[in-house]
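Structure in structure tokens, see below.
Note that one protein chain of the assembly has been removed; the remaining protein chains are unaltered in position.
Order of writing sets the chain letters: A, B and C. Residues in each chain are counted from 1.
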Amino acid sequence: MQEIVRSKLTPTPAEIINIIPETPDTKTFYFKPKAKLEKPKPGQFTEIYIPGVGEAPVSVSGIESDGVIIQTVRSIGTLTEYLFKLGRGDLIGLRGPYGKGWPMEKLKDKDVLIVGGGIGLAPLRPVIKEVERNRRDYGRLSILYGARNPSLLLYRYEFDEYRKIPNSELLLTVDRADETWTGNVGVVTQLIPKASVDPRNAVALVCGPEIMMRFTVKALEKQGFKGNQIYLSLERRMKCGVGLCGHCQVGPYFVCRNGPVFPYWMIKKYFWVDQI
Amino acid sequence: MFSGPLYSGGFSELKRLFQEIRDRNYRIVGPRLEDGVVRLGELQSFEEIPYGVSDVQRPGYYRIRVDGGRFRTPLDSPKQLLYPPELTIFRVTKDWKIEYPSYRFEKTALFGIKPCDLAAIKIMDRVQGELGDEYFLKMRENLLLVVENCVEPGENCFCATMGTGPAASTGFDIAYTRLDNSIILFQPGSDLGADILGELSLEPATPDQVGAFRRAILKAAERAKAGFRLENLPDILELNLESKVYREIAERCLGCANCNMVCPTCFCFDIIDEPELDGSSRRIRIWDGCHSYSYAQVAGGHFRKDLWARYRHSILHKFVYWLRQFGSFGCVGCGRCITWCPAGIDLREVISKIVEEVEERCRK
Amino acid sequence: MSGINGKIRLAVFKLTSCSGCQQQIIDLGELLLALLDRVEIAYFLEASSDAKPGPYDVALIEGSVSTPHEEKLVKNIRENSKIVVSVGSCATYGGIQALRNWMEFEEVKKTVYEKPEWVEALEKSRPISDFIKVDYAISGCPANKLQLLSTLKQILIGRRAYHREESLCQECKRKGNVCVVVAKGEPCLGPIIKEGCGALCPSYGRGCYGCFGPTIDPKPDALAKRFEDLGLSREEVASRIRNVTSWSEPIRRFLESYER
Partner (left out) sequence: MSGKDYFEIRVKQLARVEGEGGVWVKVKDGKIDYVEVNIFEPPRFFEAFLKGRSYLEAPDLTARICGICPLAYVMASSRAMEKILGIKVSDAANKLREMAFYGEWIESHVLHFAFLHTPDFLGKHSVFEIAKEHPQFLKDAIAARDWGNKVIEIIGGRPVHPVGFRVGGLHRIIKKRELEQLLGNYDEVKRIGRRLLEFILQLPIPEIRYDMVFMSLKGEKEYPILEGVVANNLGDEFPEDEFEERIIAEQKRYSNALHYRLRDGRPYITGPLARFNLNYELLSPEVRDVLEEFGFKPPLRNTYQSIIARAAETYHAILKIGRLIEEYREPSRAYEEAEVRAGEAVAIVEAPRGMLYHRYRIDDGGRILYADIVPPTAQNYAAMEEDILKVGDLILKKPREEAQRLVETTIRNYDPCISCSVHMIRLRIIEE
């Protein structure tokens, strides 16, 4: 008997309603889905699809009440390169949101230490927004953010806003300064001892290149952070987003389904193993 | 290993079973001799099943002999049928209409598959779960499973180690065992199976036959063993993530991913987006495997650039991770990855060596 | 999209080759007609005498560079084209004629021509990427017409063109072929050669001889060892592997060390 097979991997069309250039190779897109998607939680991701081009997992960097999803994208692969050629009014497809996000419930009444590297700040932005919105639910907020050079810092237009959040700090650093830069120079891990959070009562949320996360974990442990106080958002090749295609495994975990955010203790065993 | 009542018959009863299933409008897929190998294919008649043909399966080696013997796992696993190598997911038109493909799902009987392949289907059931691939789930709904227990496992078989054979214990509709050329024992495994067997009005097996059955299966189990034990295996493998065995094997491994492709439980897939000239485009799902170079590659990075790391992942996935992901091993001991490895790499040896390495270390 | 009616201006060039890859374009048949709705063929001598000058949006180049004239020509094509695609194993790897690269060139010339001094050719037949930047490379002897079309379709919608370059074994297994190495003891280059042809040779019961070129991460050493186990002499192993795509980097490197 002939039967139609409807794939669960079906995207929902969404309109690009705004684009904000961030850095030379990064833009922030505002997508308005044509049909209602589940509301993403901070740290979750969607699969952005363009017909005939492909799909790429991209973390959500902002969630608006009217269903608009904000995502910051670096042009690096086939899909993202193509996305950069699109403009307002163009349609793309979205699937998701997928994955486990940041442990927001575990942050309640805790100091929140955010450590971002480069584009890694994108999935952390919704956390900052959440802390800002419900400021009294959380302890001190410390945002440590670094990039290779000043032109690669995301959301610079919002930094003042971050600084104005009560009981918070924003520490920035760049690997290489230019003439405009008067702040810290060096890798982001150097900022960790400077962060004014109480390691005994804090949770660290980390996202950035894998190498940066390794150094960050070491630095955090040095400050007294324990494995259950550190959360990392991992990157892998999340093709299907729902744990079926197999590509995104790290150890026994599917990054798409069990992550992308993992408590450090959970992945510690694999985190330091070369090419696991 | 042993369950359910046994009934006695012979080849004519087996043939009647085939006929009975056919009369119930099942398409029958089973082992047949084609392209110089025993492989799964659609069977028009019982006579197509190459009883009397045996296969020699060794690492990287397969040959057929017409010697009145028995064949083992066919080239194809049920995956070929349930989880086709290439499948269109959907087509999207220029104006964003999504069109889904339609397929024919017929009542299908898998006739004479081996217990290891039955185990593989059960593993796939868990992997796919309710989240799973729609095509698989629809195919699965219509499946009748007739298993042939093994009394003569091949050289590459290690179902006994993996606990999937040589006899099936549950999850089938009907199982049969060819004790010798005249006596075949039948076993119902489901209500439907019992109903079908009922049509054959078989006699219960005699105590002698039951005894012979048990002896044959136990003897087969002795043969179908790998050189390692499952006990603590996941822990041992995880203790030895940096084993040099992986690097040694990568000297012989071709990275071709044949082992992934022939594995009855390997489920990984890649997605291809193909634009069409009329502005529409197609999404296609095709088999992929962790030995593929591009498998763990992302735009601007690679998580398993070296072949040894890809090889390690395949072992760890089957024997460590799978257990945590789906509650069982990802290997059923069918031996296909050993037979069809063009480099003749023997998975059993690889694992044994890694285990040895750890034991060695413990002794020191 | 600088062509008539916003079509892509396509040019097809031929260097040292058999014309078989251009043939693939004509062999598209009905699909070629559909393609012509989107593409203006500005230069394709085999199909049309109406040869228009550049610049071109896309240049497809068949054939290897094996004469001084071609060296100039390919540089000229590059200057005149936005996207350059090397089509087929001649353009991408140097082709079958690169088998002469392994021989003494003066001897080679003498073997074929009575007056070798009249023959104008470079000592080696080389891939065009040795001379110019190539945007996309399609291999195959000949290139697979559907892969070629797919590349054009991807270029047409403006995306980066991509094809899987995993082993031929994967395509072979997807097709349900029986492995000729395992079931017949027949040497097959499939494990180190990329998919794309449809696993044709094994479908016809014979070993792959490598016309699509090496995968992205081939292991020729391991394969050579396996061939030796199957009973081939080192000379035979080298000869098997030194075939249509012998001048591709990984195979060349392998042969150089294997024969040392």
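Going forward, a residue touches a chain if its C-beta (ideal position, glycine included) is under 8 Å from a C-beta of that chain, and two chains touch if they have at least 3 such contacts.
Bear in mind the structure is a predicted one, so any value in this text is a computation, not a measurement.
Asker: Considering all chains of the complex, which shown ones does the missing chain contact?
Answerer: Missing chain, whole complex, touching shown chains: C.
Asker: Touch as defined at the start, partner being the missing chain; which of C:Asp57, C:Glu70 or C:Asp217 qualifies?
Answerer: Reading the full complex, the residue touching the unseen chain is C:Glu70.
Asker: Mind listing the chain C residues that contact the chain we can't see here?
Answerer: 14-24, 26-27, 29-30, 32-33, 36, 45-51, 66-67, 69-70, 95-97, 99-100, 102-103, 107-109, 111-115, 118-121, 125, 141-142, 197-198, 200-201, 203-206, 209, 211, 239, 244
Throughout what follows, only the chains that are shown with their structure count from here on.
Asker: What kind of graph do the touching chains make: line, ring, star, complete, other?
Answerer: Complete.
Asker: Nearest whole angstrom, what separates the Cα centre of chain A from the Cα centre of chain B?
Answerer: Distance between chain centres, rounded to whole Å: 40 Å.
Asker: Distance between chain B and chain C based on Cα centroids, please, to the nearest Å.
Answerer: Those two chain centres are 37 Å apart.
Asker: Find every residue in chain C that makes contact with two or more other chains and list them.
Answerer: 153-154, 157, 159 - these are the residues of chain C that touch more than one other chain.
Asker: I need the residues of chain B touching at least two other chains; which ones are they?
Answerer: Only 270, 274-276, 288 qualify.
Asker: If we count contacts the way the header does, which residues on chain C are in touch with chain A in the complex?
Answerer: Those residues of chain C that touch chain A are 153-154, 157-160, 162.
Asker: Help me check something: in the complex, which residues belonging to chain B touch chain A?
Answerer: Against chain A, the touching part of chain B is residues 89-90, 92, 96, 98, 100-106, 128, 131-135, 138, 238, 241-242, 267-271, 273-276, 280-281, 283, 288, 290, 295-301, 303-306, 309, 312-313, 316-317, 320-321, 323-325.
Asker: Going by the contact rule at the top, pick out the chain B residues touching chain C in the complex.
Answerer: The contact residues of chain B facing chain C are 35-37, 39, 60-63, 75-76, 80, 85-86, 251-258, 261-262, 270, 272, 274-278, 286-289, 292-294, 307, 339-344.
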